[in-house]
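Every protein chain of the complex appears in place save one, which is left out.
Entry: chain A
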Amino acid sequence: MACAEAVQKENLKAAGTIVKQIFVLAASQGGTMPKVAGYFAEALAHQIYRSHPPRGVSCSSTHESTAFDDMLHQHFYESCPYLKMAPVVHRGGVDGSQRRSRRSSFVAQKAACNAHGQDSSYFLGWQEYEKNPYDPTTNPTGIIQMGLAENQLSFDLIESWLERHPDAVGLRRDGALVFRELALFQDYHGLPHFKKALADFMGQLRGNKVELQWRNLVLTAGSTSANETLIFCLAEPGEAFLIPTPYYPGFDRDLKWRTGAEIVPIHCSSSNGFRITKRAVEKAYQQARKQRLSVKGILVTNPSNPLGTSLTHAELRTLLDFALAKGIHLISDEIYSGTAFASSPAFVSVLEAMQVHPLNLDLADRVHVVYSLSKDLGLPGFRVGALYSANPEVVAAATKMSSFGLVSSQTQYLLAALLCDNDFTAHYVAENKKRIAERHGRLVEGLRRAGVECLESNAGLFCWVDMRHLLLVDTFEGEMELWRKVVYEVGLNISPGSSCHCDEPGWFRLCFANMSEETLDVAMQRLQNFVASSSQCSGHGTRSWPRGSISFARWMVGLSSSRDHRRSERGY
């Protein structure tokens, strides 16, 4: 009410503050309330901004807060980016003119996105983490970040190497600066020295069972860009790629946004441990046909994010056979190949499976591998990605395209030296795997003590955790409710399976490599307490209902008006 008055008085700043307060208030309540309140607040915010669109200049005053929101949005993206997609999926179309109708169509997209109804609560979860991050000494009750697939376990190895090799860091060779050479190096083929080292390293991670031709590598600024580049090369706007679920939520942005391509999920289920079957692939293919989409290929992540499992020989054979039968491409995103810690089942690269395939010559043209140093070496900031293909046309087109996202020559130079050091890489890979295995074991053990099982896995920086028995209702709403509880009450920011397009509610991804052992223990202790307490009171029903019928009625009014509003926009 106060907010409405403020709007009436043209006091937008005050209105904005009140809207924010509503969000916070709504978030602090359990149950379905936040969702309803979220709708209401959004509709309100929407009304305010629509009747008083923020102009360029006036906006610079509120700049600080938008920048902060933006930052949150990005972090938040890591765990559930698909929710952020709708406003931007629509290609281009941002227009400076705010008088034109295009503006309202832009907003309508955003509104359609909110129709998920989960957006605001997800976002609030991340906001909550940013406001209240765990720290063992200064904030021991804060939220522990378990939604970030970062590898912080083996930095000490790289650091000690850097200390021993000041030349590589200081842009020097034999003590003399090579700055000039590097500063001018903008050849999109990349430093040959670096590409050779990278090809060798990739071979090493594949047990030296495959030999990679360094000339078949294309460097890109991170695997985000490598994936997008491949889609640009292989598909026209409106054509589709099949991806097994659950999959990395960022694909919705990376593969679709600018290319205009579509994703059709291959539904995998827990009944066979989320394995890819011929039937599931065929079904997805038919589904795409039904939607009148031309299928251009299949994209798999091997080892899988979020599952933490690698594909078996049989699965790879299925995929290769399918690609051959339908005349489509197969992209294998192997950015976690260096995290495959178990010797059995070991990680098998598609390149290896291809070698033993009877029709391997026909496959060469259609199999493409994506790699990156962000996970295996833990260097996401350096933006080093690559794609590997034996299809000369793809390599040629992708190389030209890499102009739009080249890797800094300074970084290429440093990493060339690092990866050329075979003793170092051998030691690093072995030690890193050992540490990941230990950490993984610690998480699995902690979960077991809490009575929680997870999918048996052999790779990755995370586990795929089965919390189905903790759901009050076996739906995605139930999953959201549990997720909210885990964030707000237990203080763990984990990723719900629904954000990875998982078909079954109750699965969560928990990352373990972005924190110290002690922090992981704290997280596990919290989870054990939570499970114990929730099983105690499970008989009583833990859902909280809106407090007071008056306020409830008020929310309902807000809900229905915002719904109408949304409908009218969508029809626009």
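Here is the rule we use: a contact is a pair of C-beta atoms (placed from the backbone, for glycine too) under 8 Å apart; a residue touches a chain by one contact, two chains touch by 3 or more; residues count from 1.
Going forward, contacts and distances are computed from a predicted model.
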item: Chain not present in the shown complex, as UniProt names it (candidates "Ribitol-5-phosphate transferase", "Aminotransferase class I/classII large domain-containing protein", "Ribosome production factor 2 homolog" or "Nuclear pore complex protein Nup85"); value: "Aminotransferase class I/classII large domain-containing protein"
item: Touching the absent chain when the full complex is considered, from A:136, A:392 or A:451; value: A:392
item: Absent-chain contact - pick from A:366, A:440, A:468 or A:484; value: A:366
item: Touching residue (missing chain; options A:256, A:357 or A:383); value: A:383
item: Candidates A:135, A:159, A:211 or A:517 - the one touching the absent chain; value: A:159
item: Contacts of chain A with the absent chain, listed as residue ranges; value: 54-57, 59-60, 63-64, 66-67, 70-71, 73-74, 84, 88, 91-98, 100, 106, 150, 152, 155-156, 158-159, 162, 166, 169-171, 177, 179-180, 182-186, 221-222, 224-225, 228, 232-237, 253-254, 257-258, 296, 327, 329, 362, 365-366, 374, 378-384, 391-394, 397-398, 400-401, 403-411, 414
